[in-house]
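Sharing a structure with you now.
Left out: one protein chain. Kept in place: all the others.
Chain IDs A and B follow the sequence of writing; residue 1 opens each chain.
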Amino acid sequence: MSFKQWFIERFPIDYQKFVEINEKIFIKEPIPTHMKKWLFAMGATPLILFGLQVVTGLFLTFYFIPSPEMAFESVRHITEDVRLGFWIRGIHRWGANLMIISLLLHITRVFFTNAYRKPREINWILGVALFFLTLTISFTGYSLTYNQLSYWATTVGTNMIKEVPVIGGLMLHFLRGGDVVNANTLTRFYSMHVMILPALLMFFIFLHIIILRLHGVSIPEGFEKKYYPFYPHHFYKIIIATLFLLAFMSTLTIILPPGLGTPANPAITPQHIKPEWYFFPMYRFLKLFPLHVGIYATAAFVLVFTFWPFIEPLLSKEKRTRTLFSRTAGILTLIITLALTLWETIVI
Amino acid sequence: MDTVKAQQWLIGIFSVLLIVILLIVAGVEMKKSRTYEPEIEVDEVSARCINCHEKKGLAPKMITEWKASKHAVVGTGCIECHEAKADDFDAFKCPESDILIGKHPTPNDCAKCHEEQVAEFGNSKHGVAQIMMALKGPDRNVFEPTISTKHGCEQCHNIGNYWPDGSIGECDACHSKHRFSLVQARKPETCGECHIGPDHPQIEMYLESKHGNIYTANGDEWDWNYKSGEPAPFSAPTCATCHISATITSGKATHNVSERLSWESQAPFSVRTQEYWGKKTWQEKREGMLGVCYQCHSKSFAERYLLTADLVNLQYNEIWEETIRWAKLLRKYNVIKTDVLEFDGQAQTSWPKEGYDEEIEHSIYRNWHHEGRRFRFGAEMMGADYTQWHGIWEVQENLVKIIQLGAEHGVPEAVRWLKNKNANKFTLYPLYDIPGSTWGPSILAFRGNMPMDRIADYWETVYENVKRAYEKGLLTDDEWNLYNEIYKNKDRELGRDVPLPPIHEEYMKNLKIDLKQLYKEQKVELLRSKIKP
Partner (left out) sequence: MPEKKQKINRREFIFRTGIFGALGLAILTFVRNIVLYLFPERKTKTYHKYLVAREDELAVGRAKQIYMGRTPVFIVRQDEGFKVFSGICTHLGCIVKWEQDKERFFCPCHKGVFDKSGKVVSGPPPRPLDEFRVEIENKKVYVFVEDKTRSPWA
């Protein structure tokens, strides 16, 4: 009696059907031919990075202690004392940055190939939600290092919630677990960073992929409507991407190891505080306008951005005009975002 | 590039790349931004002292200091030094705990572990600091009220304190309690606590010397925590380097600070040191000091520098003798009235060193005790300004003042001296000299109108004087040989025959500008207010 038989007796699935489903869903998943080009095959990058974030993040929790007294010290311990701790932390930190970069690239690609159009509007919205969830998880993760910069970035960042009408004050109080950033904030952020947000992300990613699979990958204009199976070609692509990302992030970690900063001191605000680079556009934008104007404008942009697949058809009935409109809006958004980021980077 | 084969190649390449990078990662170590200090362990009694003192806030800083000390690490707690027997002079029963403690540990307590150092200290001039003040200090005993001296001269001279338990010295004068930090004890400023001021400004001399300059510039980069007993890893000497530390060429470190001193140049007459401090002849002591110099300097430079300083000491002796000669003359003519101050028929001051009740006696006193010392110390320690303006200039000024006072009162020799127009009248005493300069030959410095040009048989006399000093045993054979070598090359040392460079003409032209004429041209004609006095 073979092991397979022994196992199936105890786990009575229809083996034949299982093999079929597996073949249909994975091995023979039809992939459009344009995805043989690397440029179009990068939608999986954020997923690979997310997987690595989950793994490294899990290992970081083995040593991290979320308390105001020990947070910074334990991060220091991981970085300096624990064998290869700097590497795990480095991959986690670079992974977060690369994840945002790859998401931005993915969104840009999807936007300019008009892949969000009917019937894929919901998947666009899910994608945008995933992007903002990623920003939130980055923000909460950053504040866990509990150094001067992250402490004050948390203080300033959470303060913005107050601008939400009516319930802003309540939300701020809930988020901080008190009036100021304190031990409660740290544990709340920890809980969000390692439990709530990853679970939400996983759920959204799952939905995102289900919808993708149900529709099939959209084919940009000018490409043939031909397909090839997922295995082995595309599967290898994912393995190569994973190997490359790991090598790349490890190299980055050696060249630019994750820093520590100075321990958080609630009594002294540093001279120059800046959030992480991916908040630069918003940060610079908020400096240009009174706080509530800036926040409402940002909120409006986010709404338009999220519901763009539904807004676009309202603009024109002509497909060509729409495309022109979308491209212009997309390019403008790109230029403004880049300009604001650059501005904030250069000016202290 | 799209084939499965190409994909497989990529997998292979990136796998190898990743392996290499992961192995590099495993080899990289992060720099540590902090290390953990060892936990301090002490015996039970000390632990009780510490807990109580910290809780009650009774001088808790001394415990903080102690915690940072080497003592804390090797387990030397409170009671090891503050141990006492009931009949000890400083025995004190702690009212909170009934622990018997000695309030003031003495060198006897330190010697329990640092026996050698305490013995060396007892053999040094530091060990007689209190004797010098108490038994030989009429300035303190006669001239000043006692209350003023407690926090004055006594504070420093206590480094040689006589304790009721028979021990002598005060280790924490340099090794400040309770940290007993080597770094702190090694800093020149520690010595400068006492070796400062008009009568012995060693710290000022040091700081103005090249040695001190390098210390000020780079001292904060030096490793002050080097292992004790080993040569100091400094780029310039500190006080301790020359007088205490070990060097490769001068032997082991010593707590006898006078072990490398070959002159008593604080005394009224400079005399060669005797064997009773350091159990070494003055020649051996000089060898020790030269050994320190050799760490950085050539033999020829170091020997020549100290030979010149020796001649300064000998020259000072002649000036002091001249000072005394005039003092005696003035006394004979009754210009100086009282000499020795006495009580109950016992002399309380000496003459002519101290009298204190006449102004001229202050000049005499200072010609030894202040200016005379600065002149000599400065020449020994590279304190140029102290040899010059705070030294010989004021020494000569004092001497002129004495003669002037004699002339005012009609002392014939003094009157004659005052009327004398000879430019040589200020060097009334026998002279020492050495041709050339320690710092390197100059073809200008010794030209024209020097005493050697005005005084007949100058070099022959000077040579004879140095020879006699050597024959008297005040210079070493090495020094006499070096002197002869320099003397033989006198002309080259003086550099008078070498033609001056053309630029000299230019300089001289500039110097010929008539400053008086220039001032007349630039003078502003002003109006005066009409005030009648």
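Annotations
We adopt the following convention: contacts are C-beta pairs under 8 Å (C-beta built on N, C-alpha and C of every residue); 3 or more make two chains touch, one makes a residue touch a chain.
Remember, predicted model here, so these are calculated numbers, not experimental data.
In the complete complex, the hidden chain is touched by one of A:Pro32, A:Pro46, A:Pro66 or A:Gly85, namely A:Gly85.
Interface note for the absent chain: among B:Asp43, B:Asp223, B:Glu471 or B:Glu506, the touching residue is B:Asp43.
Which of A:Leu243, A:Ala264 or A:Ile295 touches the hidden chain is settled by the complete complex: it is A:Leu243. Interface residues of subunit B facing the missing partner chain: 8-9, 11-12, 14-16, 18-19, 22-23, 25-26, 36-39, 41-45, 47, 73-76, 112-113, 115-116. Mapped onto subunit A, the footprint of the missing chain covers residues 59, 62, 70, 73, 77, 81-85, 87-88, 239, 243, 246.
Keep in mind that, in the parts below, only the chains that are shown with their structure count from here on.
One finds 70 Å separating the Cα centroids of subunit A and subunit B. Within the complex formed with subunit B, the residues of subunit A that make contact are 36, 76, 79-81, 84-87, 232-233, 236-237, 239-240, 243-244, 246-247, 250-251, 253-254, 257, 260. On subunit B, the positions that touch subunit A within their shared complex are 2, 4, 7-8, 10-11, 14-15, 17-18, 21-22, 24-26, 28, 30-34.
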